[in-house]
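A protein chain is absent from this complex, but the other protein chains hold their places.
For reference, chains read A, B and C in written order, and residue numbers begin at 1 within each chain.
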Amino acid sequence: MNKNSMWSLKLSTAAIVLIPAAIGINYIGKLFASLLRLPLWLDSIGTVLASMLAGPVIGAAAGIINNIIFGITADPISTVYAITSAAIGITVGVMAYKGWIASVQKAVVVGLVTGFVAALVSTPLNMIFWGGQTGNIWGDAFYTFLISNDIPQWLASFGDSIVVDVPDKVVTVLISYFIFKGLPNSLTNIYRQDSEIEVI
Amino acid sequence: MNRFKLKDIAFSYSPDVSIFEGLDLTFDSQTTAIVGQNGAGKTTLVKIMKGLLKPSKGTLSIDGESIADQTAAQLAKRVGLVFQNPNDQIFKTNVLEEVMFGPLNIGFSRFEAEKGAREALKKVGLESKVSDNPYDLSLSERKLIALASILAMDTEMVIFDEPTTGQDFAGKEKIKAIINELKAEGKLILCILHDMDFAADVFERTVVLNQGEVILDGQTRDVFPEKNVLEKAYLEQPYVTQIAQALGYNDSFIHESELVAFLNNKK
Amino acid sequence: MSVIEVENLKYRYPDTTTLVLDDLSFSVEKGECLGIVGENTAGKSTLCYALAGLVPHFYKGAYGGKVTVNGLVVREHEIATIVENIGLVFENPFSQMTGAKQTVYGEVAFGLENMGLPRKNMHTRIEKYLKLLDVYSVKDKNPFDLSGGQMQRVAIASVLAMEPEVLILDEPTSQLDPQGSKDVFKVIEQLTGKGMTIILVEHKMEQIAQYADRVLLLHEGKQIDLDTPEKIFSRLDLKEFGVRPPVVTSIAQALTIRYPDTQLYPVTIQEFKRLEEMK
Partner (left out) sequence: MNTMTLYVERNSPIHRLDPLVKLLYVAASILLTYILPEPLYIGGILFVTFLLLIIGKVFRNSLPIVTLSMFLIFSLVIVQGFFHPDNVTELFAIGPLVFYEEGLYVALVLVMRVLVMVGAFSLLILTTATDEMVERLIKKGMSPKIGHVILSVLQLIPQMRATMVKITDAQRSRGVETEGDLLTRVKAFFPLIGPVVLNSLNETKERSIALEMRGFDSPMKKTFLNEAKQYPHNKLIAGLITGIVILGIVWRVFG
């Protein structure tokens, strides 16, 4: 892949069909996590995988559409976070392209960065819409703790988001990383935009 | 001897559509094919036997011991079920690990699991592909991996759901050999099939299900000449039987060799 | 006139080392039904992809030789152009439903919308093919609520509605139940009767014997033989290529019931009976 193609908007059919699959994976991941009563959401595995497979543009599209779909089928509030999901897709897509999914250690870094970016993007949204809170019990408890210790509201809000996003994104990126590493070429090479036909 | 007994089984997915009402079936050492249209209840039946679905009424037992309260995971040591679509189970990055997964879950040591897995892979003819990624192989090969992953668990009973779908001639021959081998080892074999030729060729007993009811149950040889009953279940006769009937012979022919011998004698 | 011409076709998938198609050359005439047989690794599906342009446009890899469909050189045209000349239906009916349409009627319209067919022409076409495939009665149902056999017929209708010159059927019934396959084969029989050019990949040799005018035998990507079903199925080395002849043919072989002039064995029950009575 050359630099232009990471951001190329000319998308193959396979890459486009990857978006609904990614959203489906997000959904099922979330469902399995709640079925198994795991303490995390794990609802962005598909977005992260799509970014790893097809780059930041598809990753971002998967993220945005994921939240829109969730908005029209279940919870309108989630539409607000479409921007956060897009940021997750872009972060993972860019870092994957720059070679940051080469090892477990690096994947942890990707997870941390992604969680941090997600919190960074969510904070202004939370400030605008709900006065800085997230509606997550642990996050809001932490927010309360910070506020009552005279931390400025925006910083408390950021803290709230960090508590919510970082652990989940680290685990999500790690799971996605292990799945991605195990994928055979026959499944991954159809999403690449760079391959040429060799003449024999 | 293994005997699996279902008595007076009732089951429904939703209150208004019942699948089984008072179904009785017993399986003994004979290899048995279950045939019928989609929706006849074949898969539901084997899921009940495997403990994946709980009947609303009736009893299930193996060798007289009730298994009604056992979960699918607990039954995994005794009853193996090879699902139709291998893509519903494969998640490991190489063939050997995938096949070892089941045995390890039911308490095999790594050594035993690997030994069992390698033997099972040899039986399905994939011993040279142990370190391949399953998704680099074809769907028909993945079906054989799924089959091996159940064989490796060495259960006393093995149930197959449509093992021959998408298999070529060689694949079907392999499955036939495996079934006969399992039978020789004294295991209880049950197989859901859409392929009447394979059913006639391989199985001793055939059960015809239609809309949740057993409409024919007997020796394969006695079942397939029943053209009218089969038609009721939208099933066709095996080619050999069709040929014999087209030639005007109504005796029961279910193997190619039988018909050849018969025609030779007539000459 | 040949609708399909294949000259020295060679192909290898990306990131692999062996040729899946190794120097194939043949042609298909208008109105002909060509059966393709061989074991699972023979390259049958890949050949179908190459005829439909998926190889090399969707699957890149290494490509050599030339495939011409209805006068178009496949290598030089986009898939969207090629599909107006050749349609492909494959085994899994479920993944052939686009997912974007909530009715069977809309599903068939999908391809026509993409082709940019004017709306006034759409309805007649859609209804014609829904009726031809005997799925008109379910036209308002959600495609995913159909049985496998119905879904597969909707897939065929959707491809045929684009009115291609050639229809490729790659194991169209292998995932269907007996009734579903029977219904699909009824349609195939109708289409061959209407003079549609068909390429049929199938494991049941009885079906190949019934419908194919000629049979292409592939083995490990190589073209072993291309001839009439009687010639192909009478080959004594057939099993070496992982192919078993129809049951009638192997019975005829055991009993040496054959055509007196050509010494070939019959491939259908009707012919078997005729020859047996002649004896």
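Some notes on this structure:
Keep in mind that, in the parts below, a residue touches a chain if its C-beta (ideal position, glycine included) is under 8 Å from a C-beta of that chain, and two chains touch if they have at least 3 such contacts.
Since the model is a prediction, treat every value here as computed from it, not as a measurement.
All shown chains touched by the missing chain in the whole complex, by label: A, B, C. The missing chain, though absent from the display, is touched by one residue of A:M6, A:I83 or A:I179; that residue is A:I179. Looking at C:M1, C:A100 or C:M278, the residue that reaches the missing chain in the full complex is C:A100. Which of B:F11, B:F101, B:F169 or B:F203 touches the hidden chain is settled by the complete complex: it is B:F101. Residues of chain C in contact with the chain left out of this view: 49, 52, 54, 58, 78-80, 83-84, 87-88, 90, 92, 94-102, 105-106, 109-119, 122, 142, 144-145, 155, 158-159, 162. Within chain A, the residues in touch with the undisplayed chain are 11-14, 16-21, 23-25, 27-29, 31-33, 35-39, 42, 45-46, 49, 53, 61, 65, 68-69, 71-77, 79, 129-131, 133, 135, 137, 140, 143-144, 147-148, 150, 153, 175, 178-179, 182-183, 187, 190.
Although one chain is not shown, part of chain B still touches it, namely residues 47, 50, 52, 71-73, 76-77, 80-81, 83, 85, 87-92, 101-102, 105-106, 135, 149-150, 153.
Here, only the chains that are shown with their structure count from here on.
Two chain pairs, A-B and B-C, are compared here, and B-C has more C-beta pairs in contact (counted per touch definition above). The geometric centre of chain A is 43 Å away from that of chain B, both derived from CA atoms. Counting partner chains per residue, chain A has residues 185-186 touching two or more of them. Of all residues in chain B, none touches 2 or more other chains.
On the chain B side of its complex with chain C, the touching residues are 37-39, 138, 140-141, 165-171, 194, 196-197, 234-236, 239-240, 242-243, 246-247, 256, 259-260, 263-264, 267. Residue ranges of chain A in contact with chain C, taken from their complex: 13-14, 20, 185-186, 189-190, 195-200.
Considering their complex, residues 10, 12-15, 56, 58-64, 99 of chain C touch chain A.
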